[in-house]
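Questions regarding the structure given below will be posed in turn.
What you see is the complex with one protein chain gone and the rest in place.
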Amino acid sequence: MSALVLAASGDVFNPPTSRDFELPGIGGTFLTKPMLLVILSAILIAVFFFLAARRMALVPGKLQFAGEGVYSFVRNGVGRDVIGPEFRPYVPYLVTLFAFILVNNLFGIIPIAQFPTMSRFGFPVVLAVISWLIFNYIGVRRRGLVGYLKETLFPPGLPLPVYVLVAPIELATILITRPLTLALRLFANMFAGHLLLLVFILGGEHLLVSGGLLTVTSPFAFLLAIVLTFFEALIEVLQAYIFTLLTALYIAGALAAEH
Amino acid sequence: MSQQPSGSGRSNPGDAWTVTGYLLSGLLVWGGVGLLVDRWLHTRLFVLVGLLVGSAAAIYLIYVRYGRP
Partner (left out) sequence: MKGTLNLVGYGLSAVGPGIGIGLIFAAYINGVARQPESRGVLQPIAFLGFALAEALALFGLVLAFVL
């Protein structure tokens, strides 16, 4: 065996850890790859929707058809069906949220970018905080602070001692659990998916270099990496949809009037 | 957030996540209370009691909001 293979086969495989997600700044500046990807995604979405809506005809051209497809998917499927009759003011936020999360997630499998920016915890936190502020603000504006709290914390028709048990749970739900699970669900799915892809691809490469019997098994690692890439694409679209759907659900819950 | 009509017509895939959120809140709130009581009384029992009470209360709350026919 050549010296290169001997040297490589003595290496221990270091599995990817969360350190691999801390990318360095480009050229020593503070700008890291996730930052640039987020800015790029915002520009892409803005340009896409601007071009799709620019010369609107009754019989749509291709770009307008694509833009209408995305917009009406969120507007009808998530906005109208979930929120109900008063859904119109919230459609811009929901469409933006869906498009932003979708593009950023898809960066995880697009060849040059290849880093899902939602796997850095700060990004989902901001989105979850915005959604949380929105649905709480709607509830408070509708019925005043006391009315909103009374309606949320004390569902009608329960025996009195049960309220002591149930009210803190409802309070924790609207204050802590909802934004926390929104952010955590998105972050954990993207982080785990990217880590899984890293394990199979880096492991496959390590097997390839190691020589001997291990090189024969490396195509299986790469094959699994390909399969997981498709699975990852599905998960990414699904997570964008679920985030938007849950935001719409919480807005609907805050809007619904109690009589 | 009020009583939405349960059962017929409301087939939201997001409901499953909301239910999970309620369960998690119940466990965290009453498990946390149990943890604090444990720290105060130097026992090790109340965490478990708090978790059980929290999960029971959360399941009851889910029944009230989603499970009533």
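A few comments on the model shown:
As written, the chain order gives the labels A and B, with residue 1 at the start of each chain.
Everything below uses one rule, namely that a contact is a pair of C-beta atoms (placed from the backbone, for glycine too) under 8 Å apart; a residue touches a chain by one contact, two chains touch by 3 or more.
Keep in mind it's a predicted model, so treat the numbers as computed, not measured.
Within the full complex, the chain left out of the display contacts the shown chains B.
Touch with the hidden chain on the side of subunit B covers residues 6-11, 15-16, 19-20, 22-24, 27-28, 31, 35, 47, 51, 55, 58-59, 62-63, 66-69.
Heads up, the rule we're going with is that only the chains that are shown with their structure count from here on.
Between the CA-based centres of subunit A and subunit B the separation comes to 25 Å, rounded to the whole angstrom.
Of all residues in subunit A, those touching subunit B in their complex are 82, 139, 151-152, 155-158, 162, 165-166, 168-170, 172-174, 176-178, 181, 185, 242, 245-246, 248-249, 252-254, 256-258. Taken together, the subunit B residues at the contact with subunit A in this complex read 1-4, 12-15, 17-18, 20-22, 24-26, 28-30, 33, 53-54, 57-58, 60-61, 64-65.
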